[in-house]
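Below is the structure I would like to discuss, written out as structure tokens.
In this view, the complex is presented without one of its protein chains, the others remaining in place.
Letters A, B, C and D name the chains as they come in the text, with residue numbers starting at 1 for each one.
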Amino acid sequence: MFQFILKRLGLAILVAFTVSFISFSLLFLAGDPAAALAGETASGEDIEALRHLYGFDRPMMVQYGDWLFSALRGDFGESYYFKLPVAGLIFDRLSITMTLGVCGIAFALLTAVPLGVAAAIRPNSLIDRVALFLSVAGQALPSFWFGLILIVVFSIKLRWLPPSGTATWQHFIMPTIVLGYYAMPAIMRLTRAGMLEVLSSDYIRTARAKGAPEMRVMFKHALRNAIIPVVSLAAVQMGFMLGGSIVVESIFALHGAGYLAWESIGRNDLPTVQALILIFAMFYIVFTFLADVLNAWLDPRMRSS
Amino acid sequence: MTAPVLELRNVVKTYSVKQGLMGRPKPLTAVKDVSLSLGRSEVLGLVGESGCGKSTLAKILLGLEAPTSGEVLVDGEALGAQDRLKLARRIQPIFQDPYSSLNPRKSIADIISLPLRVHGIGDAASQKQAVREILDVVGLPSRVMNTYPSQMSGGQRQRVAIARALIMKPEIVICDEPTSALDVSVQSQILNLLGELRREFGLTYLFISHNLAVVEHLATRVAVMYLGRIVEEAETGELFDNPRHPYSRALLKSVLTPEPGLGVPDTQLGMAYPNPINPPSGCAFHPRCPLATELCKTRAPRPVAQDGGLVECHLYDPETEMFEQA
Amino acid sequence: MADRLLTVRDLVIDIPVGGGTLHAVRGIDFELDRGEVLCIVGESGSGKSLTSLALMGLLGKRIKPKATQMDFDGTALLSASKKTMRGLRGARMSMIFQEPMTSLNPAYTIGDQLMEAMLLHRDVPRSQARARAVELLEKVGITAAESRLGQYPHQLSGGLRQRVMIAMALMCGPELIIADEPTTALDVTIQAQILRLLVDLVREMGMAMILITHDLGVVARVADKVAVMYAGELVETGPAKQIFEAPMHPYTRGLLRCIPLPGKTKRGSELGTIPGIVPSLVGKVSGCVFRTRCGFATEACRGDIPRHLRGPQAFRCVLDDGGLSQEKQEVQA
Amino acid sequence: MSDAMTDPLLAEIVGPTPGQMLRRRIFGHQGLLIGGTVVALLVLVAIFAPLLAPHDPYAQSLVARMKPPVFLGGTWEHPLGTDHLGRDYLSRLIYGARVSLLIGLVTAVISGLIGSVMGVCAGYFGGRVDAVVTFLINVRLAMPVVLVALAVVAILGGSLTVMISVLGLLLWDRFAVVLRASTRQVREREYVAAAQAIGASTPRILLAEIMPNIVNNLIVVVTLEMAHAILLEAALSFLGLGVQPPTPSWGLMVSEGKNMMLFEPWLVMIPGAVLFVLVLGINLMGDGLRDVAAPENRS
């Protein structure tokens, strides 16, 4: 187990480094950051001076090394736009994105797992069809469109919920639904498929042959095994959701990290974008790592190896 | 015994096996220094429990795996040096599972003619003719040419697999548990067919099975394998009448013939089949052997020639003191 | 009448499938006394496993078995409530399955799984259930039983798992054990060990057993009574000795001829065969289902098939002697 | 003549061919039929856009801006009204089908090629190849797609080509994952060993023995990734970093209509609904194909 964690950690770190290099080089090719930095009125000499000041005239690998070394110490440089340390800028906004992510995944799990279980218990029943429809529709629903519809219905027509901002918990309801609904179908399907597979397995028949009541068979014997892959998927989805919160945050004017990312791309704010890509990737890496460890712990076959 | 068409000399195959998902790889020696030879038109039965290395041996013979060390000779020529295609013309396999050994997306004609196409033998018409002929040989009507494996029963599929193996007229057929997935009534059909084909084409079989009754029926010689070693090898009659190795005896005892009233025999075998990654010291069989002594725990036995066969047990080694007791 | 434990009369299992109804089991009858071992033997698809699941009430929601009578010690199994069935399962009738590798829940320890049946059915403290588990593990020949309780199924070999399954089935001291191909997935040497253990335990504890298998060798060595099943019907039933020494139904005889007997069948000789395959059981099925593969088949085989009794032995065939005399003539000719 | 006299083998070959079975399953699958019909209709619309569109989708008329659709009191001149530049909404929707389908299809082909090659190699060769591919998949999954795509489009400027290239290079992961798994599965089949024993070359085994058995999975992933790409394009266009106007992309139409969403909701509803229907259709088709062609991979 310990060895597994160590090995998995090594892989995670390697992935993190690769991602950091890709994100760095990607934006390094973005053209002249100095020109972007200089703004509307700068002259050629101004730009040249800036280029030198920020060290954009050095070889790329040197700049990458520099950046990475600083990033490891939590220093992501200074935002071109705000002239403030990127780390602080992102840290301020991350709590909103994290809140949204946690609410979103909670929403997804709380709807998807019961639906999936119910659907698996009675395949082809009405509830199965409803669940299937919700998941198919969920996968096809453009989240930006869904969000706009919710605003029109719940904020404008019914006036139940505030359309934007983060002041109260009510503000988080619609963004949570839009973001969570994005992750729901996959989790629902996996729960359903997992339950179906487990329910048709030999050991469930064994449990029934022992005379175990149906509820016990479902929850103690079946769900325990079916839920293991769902844990992984939820972590993966959580990672995706944080990275995908850009759309939701821009629709509901949530000043989180996703929105900062979108704005920073628009402002050509290179250090912020680089840092955000890296941080979102790190979230994904950390979540999947934790999920794998949790999985290994949940699954005795892996725990003891 | 005629001159061997197939010979194994000191073949060793070691895999590196991961334990669990992420454990450190450990060496697993699936085949330990095995020497065997197969004469023309012979049927060598290879028996042993699952995991004893018999399938690995089959793969080595088919050229699907390279031995870690040792040599495989076909007609005296080392196998590694030969062209893979050339080898394929002489040795063909029949696998255990007729459901997995036929590509479900291909028609029967495609499956059977694949060897001809790979080797570029004949044109489409002559290939078709060859398929028709070989179908006749294995007892299938030529109508099946345009059907698919999913439309056939297990026995028919196994006939198709045999047809594919035989279409290039190989000398040697490696039969890896060819009937264990079939019902009894179908198994006998296939066994009869294999017997007929051997007589008709002078084929040499390496017949791998865990069913001793079947091996007894078909094989001319039998080799008993345990944990990567051939522990006993003898003429079929000799082995079944007079098994020497304690493991062979236990195996024979385990055969349940449909004779009422005999009860279930006591094999007197210890329970667990050992983990091949941590094989027991000395004689690998000693933890299960009812006759094991202290010596067996420490010293590995060596092969001893006995009545035209070989046995690997201290009991039969004139140089060990246990010889007297046997 | 001996101490009758189980009576099955005219059991029918129909399964709705895509293209109609699969008549998987059609009107089979058998009975079992306490302490008796009945082997149901048949090839794949003959309906023998379905029969056993029907007895346990484990066929699932979609499949509804019918029978004129299916009594376990006075309880009508088909009309019993779910609760009654649950009370029987695991307590008075237990089952052992074919695949020891997948029949244990990978998420729980051996101990938990062993104790579960007892805790469900008997009002006993955990400690007592635990003691019983240790006792039974020792009984099925597992050493260091105490420490095995904390292990997970994946840490055990197939043979050991099947021993655990047997111990689990015995936890509440059932009166009937149904073993569905308990040794098919195991190696020959292990198979012999497990069968021996099972038979010994059944005899020792005075249980009745229904053993389901395709292996006539196993049947011959284990059974008191044999029921030969073909395509959803019992074609021949009777005491083991009689069935093996004087098989009457053409199918039984054909099966026995297919098996090479070391020392008896001539090495390399032609084995007996049964040509053809099992017919489809979807749609209307009538007459003798074996007629498509039978050497003595006539037009009459399409009609109703009489049941012939020879003492305790019974078989269904249009011919009084199951074609035995015809067969002898052919051999002579 | 008795039954037994008939050729027993004749009686045996009764099963349908794989093709027949497939057809039977296809026509018994509601979702697949509905999805397939929707997709087929939209494909036809895309192909025959010039014949179907009542107006030039680019022809603007600044004096006839935001005319309502006919069901909201508009005229049949513009059945679905006009957009903020007075262009016929129906015509733009019809041409938008081309953009969405083109992006979906080409993206799926590019990412499919990349992902399949990686997945098949990893699954077939295992070992180090597998380790490298698995690592690359991990790296790819760790990259936040929307963010990276936005950044790249912002750098290179939005156009159909850029859009397709970016999505194609980003969406190969599922191909790799699925094909790796299915190749591994097929590779264990004995017919592969049989082909090897026959002496067939590795390319032949990959193409002739393995490919036909994983192509069903591939088709399923292609459809699902098509849907994914179409949605992503729409999202990026919505965020203003997708295909460039005046190209009639549905995402762009939602984005443009969004400004007037509170006053003229149909500007957003119509393109959003069409997008939803197309993606729903493709997903239903994909799910259906999975059920029909590769039922073993349902999850």
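FYI, a contact is a pair of C-beta atoms (placed from the backbone, for glycine too) under 8 Å apart; a residue touches a chain by one contact, two chains touch by 3 or more.
In this text, contacts and distances are computed from a predicted model.
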Name per UniProt, for the chain absent here [options: "Probable oxaloacetate decarboxylase gamma chain", "ABC transporter substrate-binding protein", "phosphoenolpyruvate--glycerone phosphotransferase" or "Phosphoribosylformylglycinamidine synthase subunit PurQ"]: "ABC transporter substrate-binding protein"
Shown chains touched by the chain that is not drawn here: A, D
From A:P163, A:P185, A:G258 or A:P300, residue that would touch the chain that is not displayed: A:P163
Touch with the omitted chain, as defined above, among A:P114, A:P213 or A:G266: A:G266
Residue among D:Q20, D:T75, D:T202 or D:N259 touching the omitted chain: D:N259
Contacts of subunit D with the absent chain, listed as residue ranges: 58-60, 62-63, 65-66, 84-86, 154, 157-159, 240, 244-246, 256, 258-263
Interface residues of subunit A (partner: the chain not displayed): 31-32, 35-36, 39-44, 46, 79, 81-84, 89, 92-93, 148, 151, 155-156, 159, 162-166, 250-253, 255, 259-260, 263, 266-268
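Everything that follows uses one rule, which is that only the chains that are shown with their structure count from here on.
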Chain centre separation (subunit A, subunit D; CA means) in Å: 23
Residues within subunit B bordering two or more other chains: 153
Contacts with two or more other chains, residues of subunit C listed in rising order: 275, 277
Complex interface listing, subunit C residues touching subunit B: 43-44, 141, 157, 159-160, 187-193, 195-196, 199, 214-223, 240-241, 243-245, 254-263, 265, 267-275, 277
Residues on subunit D engaged by subunit A in the complex (per definition of touch): 31, 135, 138-139, 141-148, 150-152, 154-155, 227, 231, 234-235, 238-239, 241, 251, 254, 258, 261-262, 265, 268-269, 272, 275-277, 279-280, 282-284, 287, 298-299
Partner subunit C, residues of subunit A touching it in the complex: 201-203, 205-213, 221, 224-225, 298-301, 304
